[in-house]
Each structure stands twice: as structure tokens, then as C-alpha cells.
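Quick one: the structure is below, questions incoming.
Every protein chain but one is kept in place in this view of the complex.
Each chain gets a letter, A, B and C, in the order it is written, and its residues are counted from 1.
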Amino acid sequence: MKMHFKEGIHEKNIIVRCGADRILPFALTFGLYIIIYGTVSPGGGFQGGVTVASAILFLYLAYGYDKTTLTVNPEVLRINEAIGASIYVILGLSGILTGMNFCRNWLFDNGAVGDVISAGTVTFMGYTVGYKVLTGVGFLLILMLGLLGPDSSDRKPVKPQKIDPAPAPVVPGKDAKLLSEIKAEKSADTNAEPAADNAQSLEGKEA
Amino acid sequence: MTIFNYIACILLIVLGLYAVCTQKNLLKTIIGLSIIDYGVNLLIVSTGFNDGGSVPIYQMSDLLNGVSAQFFVDPVPQALTLTSIVIGACVNAMSLAIVVMIKKKYGSINVDDVRRLRG
Amino acid sequence: MRKALTILSLFIILVCGIFSVDYAYKDLALTYDGRQTDVVDLYYHPDDYSVNNASGVAEIIVKENLEKTKAANNVAAVVFDFRGFDTIGESFILLTAIAGAYVILNGYRKPKKEEDGGEA
Partner (left out) sequence: MIQHFPVLAVMGMFLGAFLIEIFGSKNAAVRNAISFITFTVVAGLVYALVKPIIIDGGVIAYWMGNWEPVAGYAIGIGYEVDALGLVFAIIAITAFWISNLYSFGYMKGEHHLGHYYTLFMMLCGSILGFCMTGDLFNMYIMVEIMTFSAVALTGFITEKDGALEAALKYLVLCSLGSGFILTGIALIYLQCHTLNIAQLASMLSGGLTPTTLLAFALTVAGFGVKSFMVPFHTPLADAHAVAPSPISMVLSGVVTKAGVYGMIRCIYIMFRAMDLTQMQIIITAFGAVTMFVGVSMALAQHDFKRLLAFHSISQVGYIITAAGLGTALGLTGGIFHAMNHMLFKGLLFLAAGAVLHQTGGVTNLDKLGGLSKRMPHTTVCFLFGAAAISGLPPFNGFASKWLIYQAAYTKAAETGNFYYLIITITALVVSVMTLASFVKIAQAVFFGQLSEENKDVKEAPAIMLVPMYILAALCLLTGIFYRPIAADFILPAVRSAVDVVKYIDVMMGEGYAAAAGVYNMAVSNVMVSSWSPIVYLILFVTVFIAAFIVILGSKSDRGATVEVDPKNAMKHSNFFSGEEAVYSHVGGSDMLWGYKYDFKPYYRVMEELHSGRVTDYCNMVVIATAIIVVFMFMFMR
């Protein structure tokens, strides 16, 4: 089985770029429409959020990974996702603050049926979920696209990766040694990498 | 008609289990998990099906004209399915991430090679 | 041996599953039989429809949705209000899965500008 995740996108193709440029605004608008009109028409936060997040894919197809991440900062997306989730929880807690239970729709009586914000917290929860999902799925897409190789314009020769072959399966013979013992002996060497050194270097990386 | 729906759900679930149980390729294992998920989703949606019902949304044009004699299907299973679909997507995301890293580390995604922990 | 047992087990699950869904289809009532509820009529005369002899959760939700939440989309009302707590959990699942994928993939690949990009 061959896997091609070492190869990135070919970004030279002008047709793809023009197409993406044209489709991107429509995709964004459509996604936002689905989020905003979630309470009166088919759709809702999740569906619209995913549609908006697909903009990341268009960006990637047209401009490659590096430009995508420079346009849309993944770190901001990650933090905004947690903020969206917090807002959702706070919307739920607002029910308690108004003297009702958690998740209480205390705003429901504002407007006629069919208005966009008629449904009270349902609407706002939908928007919050949409916000959370568009940031979250966008971040997930960037995370996954990062696994693909460097873009075609500045691709360097890929070094052959080091393969650590798994130990061959051992058939239990006639001797008294159990399979687990053999395994333990084998894994003993690999187990013993010093955690302290590791920790030091990783500390540096984090900061 | 829905009896075929139900039977298809069970078939999908069993098919997914079969894929998970027999396929040596980890990607196919994940595909099997997805198939199980689709089977379950189909089961939940079929649960709320009612022959002749419309989507459980008040359509403004109908309400203003006040004519159509329509009724809704069950909205609850649809809501449950939404949740279940998101969960299925999350399973896919995480398991694919793990498989990608396994491929990097072990150089293979065959289950016969990915068995350092055993015994 | 193992393979035969597995196939047998799958067959058993298949047969039992079909048996039980067949029973469910033939003998169980619909989870929500809305045939008595014309929705346009329900919109204009909600008081004519009583929920006292409801056959399930869905019937009550459909009949009471308009007065209690004023959402035209019943599914949205169920997702965000009646079962809004599930949706909270659902979005947490998404966050958990994304954080998990982030941890397992060891972070996202940095763009080329920051030089040390390297392995994802």
C-alpha cells in the first residue's frame, strides 16, 4: 500500500486558483446564511460551520499550505474555538442567573414565529455553535493539511524517511521461554530512553 | 418500505463489523468503523420515518396561505442523528491522525506489523 | 477456527438483528404518528390539540414547540432547546477530538517563514 502524503499541492494551476477565488465568497456567504437562518430553515450551527470551514480547503487548493496558514492563523482558530465553547456554556449558565435552570430559553418571547431571532437563546446558541464549529473544523483541516508535504513551488528533495521495522513475530518453540519474556527483552532496550533528557529538549521547544 | 431500511441498517452494521474483524489494513478498519456509524445513523433516522410526512419545519409560505394539509415526521431522531454524525466525524479525525502517525513511526499500516504491545 | 467463529457470530448478530427490527416494524407503533396533526391548523389553533394522550416525546414537542420556543424549525428547537444539553456535549466532543488530534499529530506544521517548520 502506497501513501502519498509526502506530496503537497501543485499550486501552479491557474484554473484552480481562479475557480477558488470565485467560489470562496459564495461558500462563505452560503455557510453564514445557513448559520444565521438555522432556526427558520433547514440547517443550523454545525452544518453552516462546516460549510464556512470548507473555505480553508479552497484556500489550500488555490494557494498552498503556507499561504493558508499565513492568512488564517491556526493558533487564533484554536483559541477561538475554546472561546466559542465557553460562550455556549455561559449562555447555558445565563439560565441559572435568571433564576431558572441550566440551558433555559429565557429569551424565547421576542418576536413572531419566522423571525430570525424569534426563538431566543436557540438562535444565539446556533450562532455560537456555528462560530465554534467553523473555527474548530477549520483548525482540524489545517492540522490535517499540514500532514501533506511541502507545496510544489518550493519543494525540496524529500529525504528517505527512516523506517523502524517492527520486530518479527516470534513463534513459541519448545523451550520454556514464553513469548512475553522474549518480547520483554526486546522492548527493554527501546523502553529505556531517558525521560529527563527528552523533557529538557521539549521544554525548549515549547517555550 | 421502511422494513428494507431497517434490514439495511443491520446489514451495514454487520458489514462494518466484518470489515473491522477481517481486514488487515488499518485504513480499512477505520472504514469499517465508519460503516458501522452510518448503519447506526440510518437506523436512528429510519426510526422517525413516517410515510407521507414532511420535514419538521414550518414553511412560511404554507402558513401564510393556510392551505396544505401536511404533517411532520419525528424531529427527535433527526436531532440525535446530527449529534451522531458529528461523533462519527470525530472518530474519523482522531483515528486517521493516529494512523498517520503510526505510518510515520512504524513504516506500515498492516495490523501484523503494528503489534509491539502483546502478551 | 477463529475466523469461522467470527463469521458465525456475525451471522448470529445479523439474524437476531433482523428478527428484532422485523418485530419492531410489524408490531410497534410509530415513534410519532402525526397524521392527526395538520401543522397549518396547529399553527392557527394550537389549543385544539391536546397533548394528554401523547404517544411519545415527539408529539409533545411538535405540539408545544410554537408556544414554548417560537422556533419555526422543529429540529433546531430540539437540538438547541429541548435537548440543548446534548448539543453542548456534542460541541465538547468536537473540541476534545480536535485537541486529541492536535496532541497526537504533535501540533500543526508551521508555515515556511518560521524556518524551523520541519516535521508536523
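List of remarks:
Just so it is clear, contacts are C-beta pairs under 8 Å (C-beta built on N, C-alpha and C of every residue); 3 or more make two chains touch, one makes a residue touch a chain.
Quick caveat, the model's predicted, so the values are computed rather than measured.
The chain that is not displayed touches the following shown chains in the complete assembly: A, B, C. Against the chain not shown here, subunit B presents residues 13, 16-17, 20-24, 26, 29-30, 33, 36-37, 40, 43-44, 47, 76-77, 80, 83-84, 87, 90-91, 94-95, 98-99, 101-102, 105-106, 111-112, 114-119. Interface with the hidden chain, as seen from subunit C, comprises residues 2, 5-6, 8-10, 12-13, 16-17, 19-21, 23-24, 27-29, 31-32, 51-58, 60-61, 64, 81-86, 89-90, 92-93, 95-97, 99-104, 106-107. In the full complex, the hidden chain is touched by subunit A at residues 78-79, 81-83, 85-86, 89, 92-93, 95-96, 100-105, 172, 176, 178-181, 184-185, 187-188, 190-196, 198-200, 202-203, 205-206.
Just so we're on the same page, only the chains that are shown with their structure count from here on.
Averaged C-alpha coordinates give centres for subunit A and subunit C that are 22 Å from one another. For the pair subunit B and subunit C, the distance between mean C-alpha positions equals 11 Å. In subunit C, the positions touching at least two other chains are 43, 66, 72-73, 75, 77, 79, 87, 90, 94, 97-98, 101, 105. The set of subunit B residues that touch two or more partner chains comprises 57-58, 60, 63, 82, 86, 93, 97, 100.
Of all residues in subunit A, only 38-42, 44-46, 65-67, 69-70, 74, 78, 81-82, 84-85, 88-89, 92, 102-103, 105, 108-109, 111-114, 118-123, 125-126, 129, 132-133, 136-137, 139-140, 142-144, 146-147, 150, 154 touch subunit C in the complex they form. Contact residues on subunit B toward subunit C in their complex (touch as defined above): 2-3, 6-7, 9-11, 13-14, 17-18, 21-22, 47-48, 50, 52-54, 56-58, 60, 62-63, 66-80, 82-83, 86-87, 90-91, 93-94, 97-98, 100-101.
Here subunit C touches subunit A in the complex through residues 43, 66, 68-73, 75-77, 79-81, 84-85, 87-88, 90-92, 94-95, 97-98, 101-102, 105, 108-113, 120, going by the rule given at the top.
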